[in-house]
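Left out: one protein chain. Kept in place: all the others.
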């Protein structure tokens, strides 16, 4: 399935939003794995490892299940307004 | 000698400034005594007892000496801006 | 000068928060803390219509300057500080005092602004006469001023 991920902070170098292929019924953890290639290309794999994923209303745990077509956000460590 | 005293707070009922007769070389304490009659007339003797006197630049102790023609101020307890 | 202190006749020139913020702003300052005191419609259960502020201006301004200098000793010479207190008759909602502190960092800005208001409240030769909705007026009971020595 395809999960859309909005980019924030340093991930903006990848664009405003990317589409990531994740296995059917995959979790946030799987989404993180699927993003590794993108991150490596931009030298962001260390940042990916410490980033969180969120829906439009909450930060998600690693076990949260992704749905096809869902729009999530990647949240690198925040720098405090 | 005559000492001029600027009125503040509740003492405003006596006017903006009054002239008080104090014995030559008298102190703030003497000035306070000389003001008692004014205060009694306006039912302010209790307030006079807990008020301070000040020059244009500092609060005066009871022993400070008054000069003829000097303009002092009477400062009733302050109510905090 | 990095401090501004003032007793202002309210009739001629109301206090202005934007002026205070603009004074404490500086290119190196990341934080501004502002305090505004406003005439309330209620005090100790009585409905208030207006408040007259009586101020012994020369001594008050000198005290404001001393308090600013103390704050700079505590939280940094680079603090920019603004103090203005109204004098005269104010209606409910009118601003009686505006304070602002500008600093590179927020902890200092907050601490300084808080220090200013607490010290000014206890140490300034300022008297409040409340005018109530029932037509009555009263000078608010206060506490005796101390000399510095």
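Just so it is clear, A, B and C label the chains in written order, and each chain counts residues from 1 on its own.
Here is the rule we go by: a residue touches a chain if its C-beta (ideal position, glycine included) is under 8 Å from a C-beta of that chain, and two chains touch if they have at least 3 such contacts.
The structure presented is a predicted model; accordingly, all values stated were derived computationally and were not measured.
Though it is not drawn, the left-out chain touches A, C in the full complex.
Across the interface with the omitted chain, chain C contributes residues 17-18, 21, 25, 27-42, 92-93, 104, 106, 109-110, 113-114, 117. Seen from chain A, the chain kept out of the figure touches residues 6, 8-10, 12, 50-52, 54, 56-61, 73, 75-81.
By definition in this document, only the chains that are shown with their structure count from here on.
In terms of inter-chain touching, the protein chains here follow a pattern that is not a line, ring, star or complete graph. The chain with its Cα centre farthest from the Cα centre of chain C is A. With centres taken as mean Cα positions, chain B sits 75 Å from chain A.
Distance from the chain A centre to the chain C centre is 50 Å, each centre being the mean of its Cα atoms. Our note on geometry: chain B versus chain C, Cα centroid distance of 26 Å, whole angstroms. For chain C, no residue reaches two or more other chains under the stated contact definition.
Shown for chain A are the residues in touch with two or more other chains, of which there are none.
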